[in-house]
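Take a look at this one; I'll ask things after.
Omission of a single protein chain aside, the complex is shown with its protein chains in their original locations.
On to subunit A.
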């Protein structure tokens, strides 16, 4: 087991290193000079030279890479070229926003999607199914940015029910935080809720035609118990798997939603950094994302090996 662990840890570190090299070279391959982007309107040679020197942009690529890696290992992700704020501090403010938005969107999508899916399956051929299907179609086909603009115009500008944009940290004021983030979360969750609705409906239809459901009905159980305790419970396995797979989609959708609602999240930070050629921020964002993915994969592999010992035997053989 320890040999397997060591093998997987080594693989993960190597992957992380390669990801770091790719992003380091990738951002520098982008056309555009960060010193020019930062200099704004004052692009005198002295200012450009000072910027390049300050951020080490005048040094050779290997030196810049070593500086980035050695600092990152010590937990120093550098300073934003644009704002002069430490990148780690920017990440600390941005990550919770995106996480909260994504988790809330997932919850809303789960409640709406699974609920509508159950109704559509149980009330098959009725108006409710058509209604749920139509909603799912809209959810899948209408882009987030359009829905976001419509929501702002009708639910913020016209009625004033929600703020049009902005963010209040959860710990500062939980109620105000929810007031600000609920609308973006609903918009972000629409696509996923449509997917979950379709999936739940399909799984529920399968479950409802199985023998154990027929038996439950024959035992005289109430319809709600048959649907809730027997059919839905078994259908949820697939639904939960799909929901997990869609989490990545949710995070990429958050980029657009954060932009529209002015939420200071991870996605908005990434976009701004790319446009401003803010190398330290782009590098940090990719480093953090890659670390998260690699760590999750590592943990999943470990779980697999615990569940199925043949996996680590295979690794030992390798």
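FYI, a contact is a pair of C-beta atoms (placed from the backbone, for glycine too) under 8 Å apart; a residue touches a chain by one contact, two chains touch by 3 or more; residues count from 1.
Basically, contacts and distances are computed from a predicted model.
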| item | value |
| --- | --- |
| Chain left out of the displayed complex - its UniProt protein name, from "Methoxymalonate biosynthesis acyl carrier protein", "ABC transporter substrate-binding protein", "Dehydratase" or "Oxidoreductase" | "ABC transporter substrate-binding protein" |
| From A:23, A:38 or A:57, residue that would touch the chain that is not displayed | A:38 |
| Candidates A:26, A:166 or A:228 - the one touching the absent chain | A:166 |
| Residue numbers in subunit A that touch the chain omitted from display | 30-33, 36-47, 50-51, 53-54, 80, 82-85, 89-90, 93-94, 149-150, 152-154, 156-158, 160, 163-167, 259-264, 268-269, 272, 275-277 |
